[in-house]
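Single-structure report; data block below.
All protein chains of the complex are present and in place, except for one that has been dropped.
First chain written, first letter: the chains are A, B and C, and each begins at residue 1.
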Amino acid sequence: MRLTLTVRRGSENREHHLELRPPRGATEKGGLARYTLDSESGEIDWAEVAPGVYSIIVEGRSYEAQVVASSPTPAPGDASRVVTVGTHDFQVTVHDPRRRRGGVRAAGVDGPQDIVAPMPGKIVKVLVSPHQQVAAGAGLLVIEAMKMQNELHATRPGRVEAVYVEEGSGVEAGARLIRLG
Amino acid sequence: MRLTLTVRRGSENREHHLELRPPRGATEKGGLARYTLDSESGEIDWAEVAPGVYSIIVEGRSYEAQVVASSPTPAPGDASRVVTVGTHDFQVTVHDPRRRRGGVRAAGVDGPQDIVAPMPGKIVKVLVSPHQQVAAGAGLLVIEAMKMQNELHATRPGRVEAVYVEEGSGVEAGARLIRLG
Amino acid sequence: MFRKVLVANRGEIAVRVMRACRELGIATVAVYSDVDRTSLHVRYADEACPIGPAPSIESYLNIDRLLGAAKRSGAEAIHPGYGFLAENPAFARACRETGIVFIGPPVEAMELMGSKTASRQAVTAAGLPVVPGTDRNLEAFEEVARVAKEIGYPVMLKASAGGGGKGLRLVQAPEGLESAYRTARAEAQNAFGDPSVYIEKYLERPRHVEIQILGDHQGNLIYLGERECSLQRRHQKVMEESPSPLVDDALRRRMGETAVRIGKLAGYANAGTVEFLIDRKRDFYFLEMNTRLQVEHPVTELVVGIDLVKEQLRIAAGEPLRWRQEDVEMRGAAIECRIYAEDPANDFFPCPGLIRRLQAPRGPGIRSDSGVYEGWTVPLEYDPLLAKLVVWGSDRTEAIARLRRALAEYEVFGIQTTIPFFRRVVEHPEFLAGEIDTSFIDRALAEGILCGDKASPEEERVALLATALDAARDRPAGSFPVPRESMWKAAGRDALLNRWPRRT
Partner (left out) sequence: MFRKVLVANRGEIAVRVMRACRELGIATVAVYSDVDRTSLHVRYADEACPIGPAPSIESYLNIDRLLGAAKRSGAEAIHPGYGFLAENPAFARACRETGIVFIGPPVEAMELMGSKTASRQAVTAAGLPVVPGTDRNLEAFEEVARVAKEIGYPVMLKASAGGGGKGLRLVQAPEGLESAYRTARAEAQNAFGDPSVYIEKYLERPRHVEIQILGDHQGNLIYLGERECSLQRRHQKVMEESPSPLVDDALRRRMGETAVRIGKLAGYANAGTVEFLIDRKRDFYFLEMNTRLQVEHPVTELVVGIDLVKEQLRIAAGEPLRWRQEDVEMRGAAIECRIYAEDPANDFFPCPGLIRRLQAPRGPGIRSDSGVYEGWTVPLEYDPLLAKLVVWGSDRTEAIARLRRALAEYEVFGIQTTIPFFRRVVEHPEFLAGEIDTSFIDRALAEGILCGDKASPEEERVALLATALDAARDRPAGSFPVPRESMWKAAGRDALLNRWPRRT
């Protein structure tokens, strides 16, 4: 199995090529596998100890990695995962070379930005209108959940291209709220 | 849904007729349902809170029931379950009336008896031979697991019809070991 | 002792109270709103009674429905937990009138000490130290300005009916006063239906230290040491410990005796907490009293070895205190972390949702008080407190070591929690030195020094390998298991075609 993976930590993206080859007779729950990561090769002893939880022994060190979808409601074909190793989180996107359509490029693009709901909640207040120019840090809307009101801010300057929600409406986590051009 | 259920506690078997009717629009994970158990009717508020774990509120009392197959390796079509309510275990067998073929009768039959392995282990010693007559309480064989040797005894007098295992062989839980006539 | 108690609350505190009841052989009645049918407190209780729709005002805050549930179930007493109606004298009074025991202080003590201004008046009148400021509501801005000038800037404007950081404004200089006054009143009106505010001197980097008291209806009142609650984010406690690194035996005795005097002047019984601020000169001032069980009560329980909830039940049933002041001994140190469903990487936004995996830490010195379980969906309607992690050690150093270990073991997936945030706090030199004040966390967050350390290249490698293993499954990313075809077979075929470095 050959994969191209992009790992994001903070604002940094790094692309890696990984080949994983289990020996014949490997089971689905664990075993040995040889890998080549970029230019480096080695062997791992792995076991899936719980759904999405992998115990991985590599070079004598024992690690545990928990893999979850990066969104609670992943879009079909979304191959992005959050992987927790010890106390660190990595966001990793898989690009299957057979299905690849310039997927990596997308990660770096600086086009319009959708502001999505970070949690399910109720829209208490919309602070901007379409076509309005906003500065980085400007308040966009206020969403309420768990008895707390939270203001969402623009992370960069831009122009409001669309407002998808109304005051008083409920939204799911990940729902598009506002598009910034 | 109408079912005939046999519940065993100790050596006692009791048969019950149960009809369960969820309201239209009930989900698979919980809701209200009306029941008729033998001659008594009522309503439950139920929810499956984990796989096989049911929270059931009936007449204002909150119960939790855990349902597992009665054998770690149930035979196909085995509809017997161990149900734990609070700290009590019940062995319950389901007889779907549509598939019923005198299933209830079988529970009381006093025919030949298969002695099965209560746990996976290794057969250390076979203490009887085919055709041998044994008394109730007689030692039949010794099985070892978890560093302990355990002797299996006859629960009633009988004649050894078959010995299915050899000394030194490993067995799974539930494996037939000896048939008593 | 009671035979049956209704717990008028939800979440971890409802479960904690029911555990105490069960240990005393008391049957428990849970109440629940529509979205709480599968909540842990409903599963844990002996009986469960629905009390209305999700909004608290129609369920957990609805006095009639709660009393109706108590009467129907035959409960003799109600434990209010904290929050909701725990400090509502109208509820305590309604219980009394219905012939149901309210497990808390007498209504009169609750009324007196529940009012921020009335309690300040009473404590001042007794000659005890109070944070400088007014002891009555201020209506006119002119009066606010005069008082602020009198006590000196910086000052704090506070909602009289307040709590939870709402209607609170820090004013550094006279220029900011008028706008702060207006917004504080508006916020107080919104939050509590009462715009009244009062004014307090703002102490520079104060320590927030509180004394636990416990009194019976025979007039006995004792203190059970202090809790250091200076670790706050936006005026909300997030982490508490006992003993306070600042407080020595002499200061503890002085504060404890002051707290008992305050309790006595209020005619207090049952469990209560007297909050103090301590300034840089180690002088302490009465801040307010909480007339209920606190969220952070377990740290006291661990160091004094007394189960506060069981004592509450005994006291409410009319039993005299089983402990004299000289029986109370503190041993070791305890620290609590409040595990919230909030995303520390995203400005602590609330994060309700499905808990896909939950592994709480185990082993020596760990106490886990939780109101949630794996597979449960945290509703968005209520407070985001999921659980409390509490550790005990023979001294503060051991408690911190244990807390680090426990935080490393703690796994919650599916939703974001404050666990990663606490992992940073317990590495911070100022926390390790015990040099914490109420502004520490906000300062540290603003300075970005709680943002976490770098992962190692080895950890990144493991993350990539785990992703590949997970991608080898024929299922949606990170989902629960479904029957799958083995991708390994395909991988095995690939392997025959690919060149691969041979193992030597």
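The rule is short, and it goes like this: a residue touches a chain if its C-beta (ideal position, glycine included) is under 8 Å from a C-beta of that chain, and two chains touch if they have at least 3 such contacts.
Quick caveat: nothing in here was measured; it's all calculated off a predicted structure.
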Contact set of the excluded chain (shown chains only): A, B, C
Omitted-chain contact residue, chosen from C:Glu87, C:Glu200, C:Glu301 or C:Asp343: C:Glu301
Option touching the unshown chain, where C:Arg136, C:Arg331 or C:Arg443 are the choices: C:Arg331
Omitted-chain contact residue, chosen from C:Ala159, C:Ile335 or C:Ile366: C:Ile366
Missing-chain contacts mapped onto chain C: 15-16, 19-20, 22-25, 298, 301, 305-307, 310, 329, 331-332, 360, 362-370, 394, 398, 401-402, 404-405, 408, 480-483
Absent chain, residues of chain A that touch it: 30, 45, 47, 49-50, 55, 57, 60-62, 64
Residues from chain B at the interface with the omitted partner, ascending: 1-3, 5, 7, 9, 16, 18-22, 24, 26-28, 33-37, 41, 43-44, 46, 48, 50-54, 56, 58, 61, 63, 65-70, 72, 74, 78-90, 92, 94, 96, 118-121, 145-148, 150, 173
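Operating definition for what follows: only the chains that are shown with their structure count from here on.
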Separation of mean Cα positions, chain C and chain A [Å, integer]: 31
Computed distance of Cα centres, chain B from chain A, in Å: 46
